[in-house]
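Omission of a single protein chain aside, the complex is shown with its protein chains in their original locations.
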Amino acid sequence: MAAATAGPGSLLPALTVFLVAFPLLAGVVLLFTTAPSVRNVIVVGASTVVALASVAAAVAFGNGADVFYGLPGDASPQTAIFIAEVAIALFVIGIGLHYRRFLAPALALAQLAIAIWLQVGGHEPAPDPSRLFWFDRLAMVLVLIVGIIGPLICIHALGYMRDYQRSYPLIRGRRTAFFFLLFLFLSSMFGLVLSNDLPLMLVFWEITTLCSFLLIGYTRTPETIGYAFRALNMNLLGGLGFSIAIVLLSGRPGGLDLARLTAQPAGAVLLPAIALLALAGLTKSAQMPFSSWLIGAMYAPTPTSALLHSSTMVKAGVFLLLRLAPAMAGTEVGTLVAFVGLLTFLFVSLVAVTEQNTKKVLAYSTIANLGLIAGCAGIATPQTVWVGVMIVVFHAVAKSLLFLVVGTLENRLYTKDMEHFDGLLSRMRRVSILALTGIAGMFVAPFGIVIAKWSAIRAFIEVPGWEGAACLLIMAFGSALTIFYWGKMLLKVLSTRAVDPGERALEERVSGFEWFSETAHAAGVVGVAALVGVISERVVGPYALGAFHAAPRTFLDVSPAMLVVLLASVLFLPALGFWAWRRRDYDQADFYASGRQAGADRVVGAALGGTREITLRNYYLEGVVDGGLVFRVGTAVCALVLAAMVVVPAVVRA
Amino acid sequence: MKRTIVPLGPQHPVLPEPLVLDLVLEDERVVDAVPTIGYIHRGLEAMVEKVEYTEMGFVAERICGICSFMHGMGFCASIEDIMGVEVPERARWLRLVWAELSRIQSHLLWLGLGSDAFGFENLFMHCWRMREEILDIFEATTGGRIIFSVNRIGGVKRDIADSELAGIAERLRALGERFAEIARVFRADPSIHHRLAGVGVLPAGEALAAGAVGPMARASGLATDTRLLGTHGYDRLDFEPVVEAGGDCLARVLVRLREVEQSIDLIRQLVDRMPKGDGQPIETRVRGLPDGETFMRLEQPRGEVVYYLKANGTKYLERFRARTPTFANIPAMISLVRGHDLADVPNIILTIDPCISCTER
Amino acid sequence: MSGLAGAVLFVVLAPVAGGLLVGADRVVTARMQGRVGPPLLQPFYDVGKLLEKEARQVNPVAEPLLLGHLAFMALTGALVLGGVDLLFTVFVFALAALCLVLAAGSVASPFSHAGAERELIVLLATEPFFILMLAAVCKVTGASTFAGVLASPVAVAEELPGVLLAFLFVATVKLRKSPFDIAASHHPHQELVSGLTSDMSGRLLAYVHLAHWYETALLAVFVVLFFNRSVPLGLAVFLLAYAVEILVDNSTSRAKWELVLRSSWAVTLLFSGGNVLAVFLLGR
Amino acid sequence: MDGERFLARVAAYRADGWRLSVINTTAVLPSDELPQGAFDISWSFALGTRLEHLRERVVPGEEVPSVSPSFPSAFLYENEMRELFGVDVTGIAVDLRGQLYRTATRVPFSPGAIRRRLEATGRLGDGARHAAKPQPRPTTEAGA
Partner (left out) sequence: MSFFRRSPWILHYDGSSCNGCDIEVLACLTPLYDVERFGVVNTGNPKHADILLVTGSVNERNVEIVENLYRQMPDPKVVVAVGACACSGGIFARAYNVQGGIDRVVPVDVYVPGCAARPERIIDGVVQGIAALEGKRAAMAAGRRRGALRPQSGSQPAGAA
């Protein structure tokens, strides 16, 4: 695990600086670019560069041993970190006072106090300048996600924001700031996933918090400002936990070195600190009881949602949890983190079946998947960590695609209500095929997430005691709920109906930026499904082996024939669909309607004369599941588990 | 908010007859129901303009193929009332035998259809199997299974021999024993209670306001039974109207179950009390033309029917009107549908035992 | 390669066995209703007829999805017998069911749509059980494939009596037998007309029947998992259970969807959940 | 007819616990006294074994108030009166807008329609003679 100073890895310090600095620079330029055509050029150009740089970093890493490195010239970032922390705190305090919301400033003040105590009081050991950054397979996975999906979202936003401003002319166009924030987000995410030094990571951590705060509040309506502050408060709370963890760890030699911290055998580390770091991870990944901030974030322009859900922000949370997994293995903290995650998975899936707003369904699905990842991180066996990383990958591509598609639909149909998407396959064929790809990626066998879920169940079987049984029960019910809400969405997308040319033209006005981005995403969904074996064997499997010194039993070990059968069957339905599409011998007006079909698609003779259009609505389990109540109960239950997680280690060790 | 529209009927397998409801649903909860009928309307009341009053009874019988006997009987009784015809004693008794047999037949038929609507096919089959025995009696005594044409103005066309009547009473006694088994299923089966208990509750006050009649009203605790008038010879029989308090679909089933038992008992009473002796007169010869009007009430299986006849001294009646029980029960039924589940709709519709053919005429 | 042979055998024989079982079901049902009933081979006549008849299509997606339903249903059984990881087959099984839901729900008819939604609820009601069941079987035997379970010295039914009981309940739901025939009834007098299949005709309907036969056979295979020590015993138990299903089918009315969902979940949670918890706590 | 007094009498029946048993309309053919013809309408109320009738004669075009304030369930009768007879009923609780039966013959029981049919069958003489006869006006009648 020696720091590599020679070989291809030697490019990594420069690339790291580039990945952090270049998007930041591009963002600043965009902040001052008002001409749309210039902006288009800059965004496309910068996105391409970022994507290439991230691929270059992965190539430079070369899938070898873990690499630790510092800044070029071994510069110490300690002062810069302190300045950044003070600036962030002051910004939060200022904006909080401006909007007369005082919780956020209070939390920022507390963090500021800790930072001053650590830095000015000299309680924080100076970081090892050669171990500031840590590039390993997990970091590589996240760099690729952030560096490929993030830029694609930025490109999509070019088309989306143009239509968005047209749809909502009353919202002041501040597209300059919007694009600045997108790129700032990417910059800080690169920093975050590559940091090995905890104080350094905290700075990037807080920048992502701020970015999401500003993006959620983009429209500056009282409603979105409220949601923005909710996100800020919750994430600052997590940040505060992170700070306190730093305080607890700073007394130990090398305690702030993430790689060393997690490489220690489980139980040897300071569990309360691990618990606090896990708390930070849970807030950022919007696990219950902190889920409401991510739901509120749905009111932001859709690229924000795509970014928050796929490649940034929430992924930072589970990234930290996965990093901590070895340290949590077999501890009370691990078990409790697992149950926060799994219970969130269950409760949120239950809420999702009652939700009609497509973006919110997607959001609940994100929280559920993150819950599963958190659960896997908490159980912390090689298998479960393998599952967790696999879900990170598959979820990022598919969910980003889905958000972008919903964004496109929203700008064409002026609604996010799932119920108004019916007949989509006839109305907007390309968009529906993209949507189908995304939904299939999320839950249809044999796409990646299903493979991951199956592996999770396999892994949970091995978990001894009541915990194993509980995990299995949660998986069983949660998976069924997942099928229910995705199935409903598929029903809407797959329904056909007669359309007039005006409706057909809707699709033609979708911008090229959006087509490009969504198509690339769809190719990504299919690509990662096809490459599932490679991803598992070359990247995720070795990572789990490295982290746990034990190889995960992946699906390839269990049943290699399965993969062949499945990949073949993936092609089955599209092929059939294509064959059917070319046929013309169907008659949509010929639907069964008690003998009252009235010669047109979806029209029947009405009871009181004339005709009437048939409308169809999905079931939302009204009278069986009260979504709001489930959400509150879940929040309360998870809050209790979380409280136990923070308190128990302190008590047990005392 | 978007809702599901379900065009229920006119062709729908749980509706034996065309009835149309446009249901508006959330999940499966009915939030609105727009009714209409008119798919069976023939305009048979206007046929009095073309059909002589002596023949009109055959049209009246075909108002409905389930209570056809009762319709023929009601029509003849109305003319007899207008013309002041005294019907022979034997004919009065015989009419009641057939009338109560018709009630048993109708209720068995309905119990079958009702069970089919809530998905209990087996029960449907067994109910209809029993019903065939009643049809056998009809066939033996009148020659018809559905339409008997045995009523005439002034009496009945055929007699039933005393020995045959005793045989009928005996067959019914045996039937009653087998019916008890089926009745036990209806009364005790938890899956039936799941579907019927508490569904479509019509409180007594609403039943009264809505003008509900027959088993529908009696299941809501109203002791209305036109047989209590004592007309048509019912004054010679001992019975109490069957009343249930529940007001729900289950209560409506229970009322009909008990009415089958009651009718079996009534036929036993009829056979016991009827003056014995074959060869008694069964028909009074009627002369002249009717002139005048009457309101005639009769308790059909589905409840009170009201005939209004107006004659003007010619062969052709001036007005013939049958207000059938379903016509009176439909408004209450429609008000019940709202707020229930789609799956409850067939039960609510069927537990009024709708006869759309009667309603539309 | 016994796995491949098993898979081929399932694909070929399952529809025959399933069709015969459905035919026997109709005869026995008729006898219970005091009727003579159709010939034993009636289901085959019906499907043959449907294949000869014109198929009226109301949209372009129903047929591929129905073919998908049939193919994935057959594939599920083939995968199980072919030696693929048991837990994975449950996802293909769900995919097969989902294809049917989508085929029915893509149609404009409200009856078909309501049938699709109800089938989705059936899926929601039964899916947790199948995941739990296969996980529990794998847990107690330590095996992950059909052959592995059969080879295991552990008598599964003895270890998992609660799961077996729950299976009998859930199978009723899955077979669309009364009282759980909410999505599409064998009997025509349903409030949803023909529910799921309201808008399918000709060969499209034939696919649904065939897939149902495969599904029935698949459930038989699942029962064998419980009686892994003796396959004939497992099949005998399945036939016995099917006879009980017929009896239940004939002595209950149709439940409402809320009850189907609630009762299936309760049974899954109490019987199989309790059983699984016991297995984990007793530490096999 | 005096709508208010009529409705008050209907309300009294309702208050006393009567149920609406039937509303019946009979068309009166056009004659010298009634060139447009007329409608004899009777509202029958039942309580226990008793049956009482309110009867009105209205001419076509004359408004007949709906009894729905007291008996909302009268809507079927009243829609039928309007659709089959052409009686101008106002304020029906559930107005089916002439879509209850949707008959081939418009208002088949209107005096005019009946007369046309009788003319076609050559039986007009009999009907007209009797329509002109003075009507017996039973207002209360026990039993049937």
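Each chain gets a letter, A, B, C and D, in the order it is written, and its residues are counted from 1.
Here is the rule we use: a residue touches a chain if its C-beta (ideal position, glycine included) is under 8 Å from a C-beta of that chain, and two chains touch if they have at least 3 such contacts.
Just so it is clear, the structure is predicted and the values come from calculations on it, not from any experiment.
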Among the chains you can see, which ones touch the chain that has been omitted?
A, B, C, D
Pick from C:198, C:250 or C:264: which residue touches the chain that isn't shown?
C:198
In the complete complex, the non-displayed chain touches which residues of chain B?
10-13, 16-18, 38-44, 46-47, 50-51, 58-59, 62-66, 68, 109, 112, 124-126, 128-129, 132, 145-147, 355, 357, 360
Contact footprint on chain C, counting only the chain that is left out
26, 30, 33-39, 42, 45-46, 48-49, 52-56, 59-60, 188-189, 193-194, 197-202, 205
Given the full complex, what residues of chain D touch the hidden partner chain?
101-105, 108, 117
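In this text, only the chains that are shown with their structure count from here on.
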Sort out for me whether B-C or A-B is joined by the greater number of C-beta contact pairs.
B-C
Whole-Å gap between the CA centroids of chain A and chain B
66
Separation of chain B from chain C, taking each centre as the mean of its C-alpha atoms, in whole Å:
43
For chain A and chain D, let me know how many angstrom lie between their CA-based centres, rounded off.
72
What positions in chain D touch 2 or more of the other chains?
96, 99, 102
Residues of chain B touching at least two other chains
4-5, 7, 12, 28, 36
So that we know how the chains sit together, what is the shape of their touch graph: line, ring, star, complete or other?
other
Residue positions on chain A within touch of chain D in the complex are 607-609
Touching residues on chain A, where the partner in the complex is chain C
353, 425, 444-446, 450, 453-454, 457-458, 460-461, 464-466, 468-470, 472-473, 475-477, 479-481, 483-484, 487-488, 490-491, 494-497, 555, 558-559, 561-562, 565, 569, 572-573, 576-577, 579-581, 583, 585-588, 590-594, 601-602, 614, 616, 618-619, 621, 623-624
Within the complex, which stretch of chain B touches chain A?
1-5, 7-12, 20-22, 25-29, 34-36
